[in-house]
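As you look at this complex, bear in mind that one protein chain is not there, while each of the others sits in place.
Letters A and B mark the chains in the order given here, with residues in each chain numbered from 1 onward.
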Amino acid sequence: MTETVWRYKVNPRITQKVGEAVIWLAGGLTLLILMLLVFYILWNGLPQVNWRFLSSSPMMMGREGGILPTIVGTVVLTLLAVVIATPFGVATAVYLVEYTRPSRITEMIRFGADALAGIPSIIYGLFGFVFFVIRLNLGWSILSGALTLAIMILPTIVRTSEEALRAVPDDFREVSLSLGASRWGMVTSVVLPAALPAVATGVVLGMGRCVGETAAVILTAGSSLRLPTGLDSPVRTMSVHFYILAREGISDRMAWGTGAVLVISILAINVLVNWLAVRLARRGARR
Amino acid sequence: MTAEKRAKFTIRNLDYSYAQGKMALKGVSLDIPANQITILFGPAGGGKTTLIRLLNRLNDRAHSTQMSGEILLDGQDIYAPGVDVVDLRRRVGTVFALPIPLPGTVYENVTYGPRMAGERDRERLAQIVERALRQAALWDEVKDRLGESSAELSGGQQQRLCIARALALDPEVILLDEPTSGLDPISAGRVEETLQQLSERITIIMSPSSIQQGARLADWAAFFLMGELVEFDRGSAVFARPRDRRTEDYVTGRFG
Partner (left out) sequence: MRSDRIIEAILFVSALSAIAALVVITFFIFQTGVPAIFRIGVSDFLFGTEWAPTRGHYGILTMMAGSLWVTFGALLLGVPLGLAVAILTTEFAPPSVVRVLRPAIQLLAGIPSVVYGFVGLLVLVPLIRQVLGGPGLSILAGSLVLGMMILPNVVSISEDAIRAVPQSYREGALALGATQWQTIWRVVLPAARSGIIASIVLAMGRAVGETMAVIMVVGNALNMPRSVLDATTTLTSNIGLEMGYASGQHREALFGIGVVLFVFIMLLNSMARWLTRTRRP
């Protein structure tokens, strides 16, 4: 290879070696940072986590005791948000994929979903505050928080559900229709069951977002440390608790413990998502 | 078209094109007799598959198509506004070229149509399953395996399962698009026998996997070339003594 063809001042074999090394270094660096992050939290936090920690309430503003109400808060808020968002998200996807062809309306719907996905969580917090907490007079409550979170995760569910539905082979639809199914019958008896693992993946991803969300939650669900008694109770999630402990410097120990539980929850959710994805692949291979 | 056989399907001046103006069918007029095997044959692109899909409105799903002309089933226009498409498809069933078992057991596959129609009674469903599988010549092979996944069956069995599935609805017509293409000769033979038996009570409209198969099975045969109906007559006539030069060229293998 002559230099005149490429006009390189540096031997391309060197750039190849250097370039490749840099790329691999980047990958290694990323992995390293991730591992350090996770280990740092778990190393400091796991010692705090025991049954008492998980099952008792905080005392002295969180300096002592456990984080039970925050766990309850996180679970209730996440589940409620998912329960609200999933029907709308899946319905939107079903409508876009099965009931219409590309048109101005579908463009607008997709634009709406994409735009929602880009809105930062602090804006969701502001909105939830002014709309649910104040205007609809729901106050700082589980309901306000769940409604806000539901809108926040809606785009995720729409996007993954749409992909899931499109991945179902068209043959199934044809067969179903040829056997006398109505369009809705086809959707419920053949398409949705086939798309279920992928849809579930989207839902679980949405759950993960809810668990880690802080800004939107603090402004809509409040930060009360009491165990919630109803949908109108204010509630504190683990993320919010973690934030308050850390910023107010109340207790590093408790913060670490909460952080560890948070990270483990996220790990568990990620494992679940990957397991669903593997199940999907296995199902697809069987055809 | 003699008076002794009434027409199940009457097709008049049918023009059909997909987007970009490609004509799939041009001026097709055809009376398909009841309770006979009618073979639609010809080289690829002739319009046979399109016509088959139009007969139970499966092509409703395609976008931006143009259609003029009429398709009548028992004298009724199937494209008239207000026609119940779901009901039409229960009367006119389809078997596709490749076996497409739905995810689920053999039982679930065969009972799919009746269940979608609202049949819930377990006794009746069991009877339907046995009848349909017997009609498809599959009962003896799967009667102990009804609860197994449909994916466990062989290719030939799966295709007969698809036929049983269509038969479960007790249709008046069955449309088949190259139904034995993916099958070994023995299974294909069984399917052909089945079709001949069924044709005594059911109208069968089929595009064959080979000219020979068409010649074997045809009571009536229609030759399609580039969207036009070239010739339609009794099977024996079309294959042995074709009137049109193009039919003769195709049947004798000079092209196609």
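Before moving on, here are some points about what is shown:
Note that contacts are C-beta pairs under 8 Å (C-beta built on N, C-alpha and C of every residue); 3 or more make two chains touch, one makes a residue touch a chain.
These figures come from a predicted structure and were not determined experimentally.
The omitted chain makes contact with just one of the residues A:M108, A:A167 or A:L227: A:M108. Touch with the chain that is not drawn comes from one residue among A:A146, A:V211 or A:L280, which is A:V211. Remark: the residues of subunit A touching the chain excluded from display are 1, 5-6, 12-13, 15-16, 19-20, 22-27, 29-31, 33-34, 37-38, 40-41, 87-88, 91-92, 94-96, 99, 108-109, 111-116, 118-127, 129-131, 135, 151, 154-155, 158, 182-184, 208, 211-215, 218-219, 239, 242-243, 246-247, 255, 259, 262-263, 266-267, 269-270, 273-274.
Keep this in mind: only the chains that are shown with their structure count from here on.
For this pair, subunit A with subunit B, the centres built from the Cα atoms lie 48 Å apart.
Contact residues of subunit B toward subunit A in the complex are 56, 58, 61, 63, 86-87, 89-90, 93-94, 96, 98, 100, 102-103, 112-113, 116-117, 151, 162, 165-166, 169.
The residues of subunit A lying in touch with subunit B in their complex are 101, 171-182, 185, 189-190, 193-194, 286.
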